[in-house]
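First, the structure itself, so that you have it in front of you.
With one protein chain withheld, the remaining protein chains of the complex are depicted in position.
For chain A:
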Amino acid sequence: MTTDNEVTDGEAGGAEQKEGTERPKWDNKVQYLLTCIGFAVGLGNVWRFPYLCQIYGGGAFLIPYVIALVFEGLPLLYMELAIGQRLRMGSVGVWNSISPYLGGLGVASMMVSFLVGLFYNMILAWVLWYFFHSFQSPLPWRDCPLNLNHTGYLTECEKSSPVNYFWYRKTLNITPDIETSGPLQWWLVLCLATAWCLVYICFIRGIETIGKAIYITATFPYLVLTIFLVRALTLSGATDGLVYLFTPNWETLKNPKVWLDAATQIFFSLSLAFGGLIAFSSYNPQKNNCERDALIVGCVNSLTSIYASIPIFAILGFKANENYNDCRNWNILKLTNAFNIGDENITLENYDDWLNHLNTTDPSEVESLSLKTCNLQTFLDQSASGTGLAFIVFTEAVIRMPGSQVWAVLFFVMLFSLGLSSMFGNLEGVLTPLLDLHMVPPWIPKEIFTGLICLTSFTVALIFTLGSGNYWLEIFNSYVGSMPLLIIAFFEIISVAYIYGINRFNDDIEWMTGRRPNIYWQATWRFISPFMLLVVFVAYVVIEAEKRPTYNAWNPDYVNFPLADVLHYPEWVFAICVLLSVLPVVSIPLVALYRFIGLLKKYIMNRHNPNPYANEFCNGDLKCKHCQSDETNAGQYPLRKLIT
C-alpha cells in the first residue's frame, strides 16, 4: 500500500475508491468507542428498560437480562466488530466477501437501517417539538386551553388531562383511526426538516464530522442523567419509586415471556444486525483489540440502562406521590365542604380519624359524596414505556418540579442526543454499503450524496407527519424493528461460524488482536448464540401470531374516552405490516438465487469454452473465487484483501 496515494484528508476520494485512496479512519480510539457506545445507547435504554424492569419484578429482571447479555449480546457484538475490522467494508461488502451467496444479508441490513432511520428521526422530530416549547412560562402542557366562550376548558382536555391533550391534539393532531389520514401537519414537517438537517450536518463528511459531534452527543446524556439523579433523589416520594422498581419479585422468573423480553431487549438495545457496527469498525486499523472493544461497548450499554432507570424511577415515584396526595386532598375538600368543617382542619395526617368519625355520625352523607379510593400502589403501577413515558408521564412530572423549564429543556436535549448518536449508526449502515458497492457515480461528491439520502428519507418520512402518523410509526416500530433483525442476526452468526469457518475466523482474530478467542467465545459462536436466537425468533413469531394485531387509537368520541379505543388493523394495513417484515429479509434468498443462476450460466459457458487457468488454480472447484464473475468486489481481487 506504500506506493498508493496518501490522500487522507477525509472523504474526498471516498466515492471513487481506486486502490489508491485510503479508507477514512477514526482520529483516535476514543472516537470509535464513543460512536459505538452512542449507537448502542439510544432511546430504548431510557424508556424501554426501566419499563421492563418495572413490570417484570424489579431487581429480578436483571438475572435474565445479564444472562441474555452474556450468551447472546456480547458474542454477536464481538463477531460484528471483528468481521468489520477484518474485512474493512460495510455490511454488503463484508457478506459478499464471505460468500457471494450471502450478499443478501448486507442488502437486508441496509434496508432495515433505512426503514428504521425513517421512523427514528420522526421520534427525534417530536422531541424537538417539545424542546422548542420548553422555553415558555408556563409550560404549554400544564393547563388546558379555554373553550370558546371562556367559561370552562375544552372537553377533550378536561376528560383526559392537559398533558395528554398537548401530546395527542397539539403535537400529533391525531385522527381517530389509521384509515383516516388527515392532512400533513405543517409544524411536524418543520420539526422533521430540522431533525434531518441536524443529522445531515453531523453526517456531512462521514466519520470526520461524526467523530467530532459524537464527543458531545455521546457524553451529554450521562451528564444530564447525573443531574437528574441528584435532583430526583431530593424530591419527596422518590424513594417509593426506587423501592418499587428494585424490589425483586422472584415469581416473575417462572414466566417465559420475561426471558423472551430480556433476550429481545438486549438484542435491540445493542443495535445488532443493522450493519452500522460493521461499518464503524471497518474504519479501524486492522491490528486493534476488538475483543476489548466489544466487552466495553456491551457492558457500558447495559450499565447505562441500569443507571438511567434510577432517576427515571425516582421521578416517577415523585409523580405518583403527587397524584396520590392530590387524590387525598380532593377527598378532604369534599368532606370539608359537605360538612362545613373549618378550613384546613382535616389534614393528610388526621384524615383517617376524621373519616371514621364522620362515618359513624352521618354515614349516608359520606356515602353520597362518592369519595375516591386513593392507593399509592395504583399510581405507581401506572407504567408507561416508549413515547408515553417521555411525552406524557415525564412531562407531567416535570411541571410539578420547581424550575420546570430547565428540567424540560435538559430532558429533551438528552433525548435528542441519545437519538442522534443512534441515527449516525443507522445512516452509516445505509451509506457505507452504497459507497463500497460503487453504486455512486464518482462525480457526485460525498456531501451531495449524503444530502440526497437525507432528502429521500425526509420525503418518505412525511407519512409520519400525517394525522395518522403515530399509528404508522407504531407499525414500523413493531414490524421492521423486530423480526427482520432477528432473522438477519441468525444468518449472520451461522454464516460466520459455519460458512466462513470458525477456524478461519479464529485465525483472523489472532492476527488482529494477538490471541485466539477463548472457549467462551467458541462455545457461544458455534452453538449457544445461534440456538438462543432461533428460540427467541420462534417464540416471538408464535406470540405475535397468536392474536390478531390491534392498536390503541385516541378517539375523543369514544364511549370510554379517555381510555384507548382498541381497534383491529384493516386488511390493507395488515398486508403492509407483513410486507414490511418480509421485504428486508426476502433479499437474502433472492440474492443467493441470483448468484446461483449466474453460477449456472458460467458453468454452462465454461463447458463450451474451457478456461485453461480454471483447472490450474482451482482443481475443478467451481466455488473457487477466481472462476466466479467477481463483480462483487468491484474489481478488487480477493487475494488483495489478504495482502492489505
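By definition in this document, a residue touches a chain if its C-beta (ideal position, glycine included) is under 8 Å from a C-beta of that chain, and two chains touch if they have at least 3 such contacts; residues count from 1.
Assume contacts and distances are computed from a predicted model.
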Notebook entry, point to check: Unshown chain, UniProt name, "Dolichyl-phosphate-mannose--protein mannosyltransferase", "Signal peptidase complex subunit 1", "Scaffold protein involved in DNA repair" or "Collectrin"?
Noted result: "Collectrin"
Checklist line | Among A:His150, A:Lys254 or A:Arg548, residue touching the chain not depicted | finding: A:His150
Checklist line | Candidate in contact with the missing chain, chosen from A:Thr180, A:Asn255 or A:Asn337 | finding: A:Asn337
Next item on the list: List the residues of chain A that touch the chain left out of this view.
Entry: 3, 5, 7, 9-10, 12, 16, 18, 20, 128-129, 131-133, 135-136, 143, 145-146, 150-153, 190-191, 193-194, 197-198, 200-201, 204-205, 209, 336-337, 340-344, 438, 442, 445, 447, 611-613, 626, 629-631, 634-635
